[in-house]
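One structure follows; several queries about it will come next.
Note that one protein chain is taken out, while the other chains of the complex remain in position.
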Amino acid sequence: MIRFVYLGKLADAAGKSESQIASSSGDLDWPDILALLDDHVREGLADAVRDKRVKVALNGEVLADREGIVARHGDEVAFLPPVSGG
Amino acid sequence: MIRFVYLGKLADAAGKSESQIASSSGDLDWPDILALLDDHVREGLADAVRDKRVKVALNGEVLADREGIVARHGDEVAFLPPVSGG
Amino acid sequence: MRDIRLLTEMFIPGTLIGPFTQANPGLGGVCTFVGEVRYDEGVEALELSHYEPLTLPGMHALADRAFERFTLMGLLMVHRVGVLRPGEPIVCVSAAALHRRDAIDAVDFCMDHLKSAAWFWKRQLRAGEWHWIEPRDDDHRDLARWQS
Partner (left out) sequence: MRDIRLLTEMFIPGTLIGPFTQANPGLGGVCTFVGEVRYDEGVEALELSHYEPLTLPGMHALADRAFERFTLMGLLMVHRVGVLRPGEPIVCVSAAALHRRDAIDAVDFCMDHLKSAAWFWKRQLRAGEWHWIEPRDDDHRDLARWQS
């Protein structure tokens, strides 16, 4: 299993705050993840995540290059939109 | 009477925190005041007050031009050395 | 003395600041900022969500940077999460130092970074509906002040 976590307004776009994704198909790269978001979570979610301002954390570490992600069984991937102003 | 008030270290130079000066001789200008400080209060006090950083207040108003002062009967003249740092 | 916390319940800043000040004997000054949820027209509540694996470590990393950048004796940084009502305190940052400049600047630095670089997402309840709050340009300007 791989866990996806949606923060802030991405939780609205996903319709939930997290999903469990079966990782039977092996490791997931950035295109795999975008495809899964649209196909298995909610249509349009991939576009919301493609927004350059959305950061991605793998197991609690924010990735400098989100497109270089490789998510494996047991990993947690969090999608972090820009934080709110004051 | 004219009242002189010595603040901060000028109180040390004067040996007291204030003096009453008889104004029988009429109004006092800046040279009169300096002479009185040395002659009637303490030798050397006029020099301490001549320090450019010393400001003079007449009845609670700091004078922009201390040398233009005219002190009359009933006035209070305060000698204010630079205030202390933190 | 370093005290970094995320709180899920209402807190009273005075109950934190008194003990914090006592815990830093010999200080020259303490600067404290308390932010409260404003009574903005029509806002019934504010919800702060966060991402546990990032938020608290992020606050600790910010405290590390404040200790590196300023000469501090102590730093208190407390942030609420969850649902807050107008008037409730949302953040309290207090810095104790020998000199006032370090104390004031450390609070200013932590607040600027907490507001725009920390992992909080906020939404407001207005007329029974939740609305997300977007990032503000002001906050980016505030942050840019420290990039030297």
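All chains are identified by letter, namely A, B and C, in their written order; residue positions are counted from 1 within each chain.
Everything below uses one rule, namely that a residue touches a chain if its C-beta (ideal position, glycine included) is under 8 Å from a C-beta of that chain, and two chains touch if they have at least 3 such contacts.
Note that the coordinates shown come from a computational prediction; the quantities given were computed from them, not determined experimentally.
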Options C:69, C:85 or C:100, residue touching the unrepresented chain: C:100
Where the unshown chain meets chain C, residue by residue: 14, 17-18, 21, 25-36, 38-39, 87, 98, 100-101, 103-104, 107-108, 111, 115, 138, 142
Contacts of chain B with the absent chain, listed as residue ranges: 5, 7-9, 11-12, 57, 59-60, 62, 76, 78, 80-86
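As a convention for this text, only the chains that are shown with their structure count from here on.
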CA centroid of chain B to CA centroid of chain C, Å: 51
Inter-centroid spacing, chain C versus chain A (mean Cα positions, whole Å): 28
Mean-CA-position distance for chain B and chain A (Å): 76
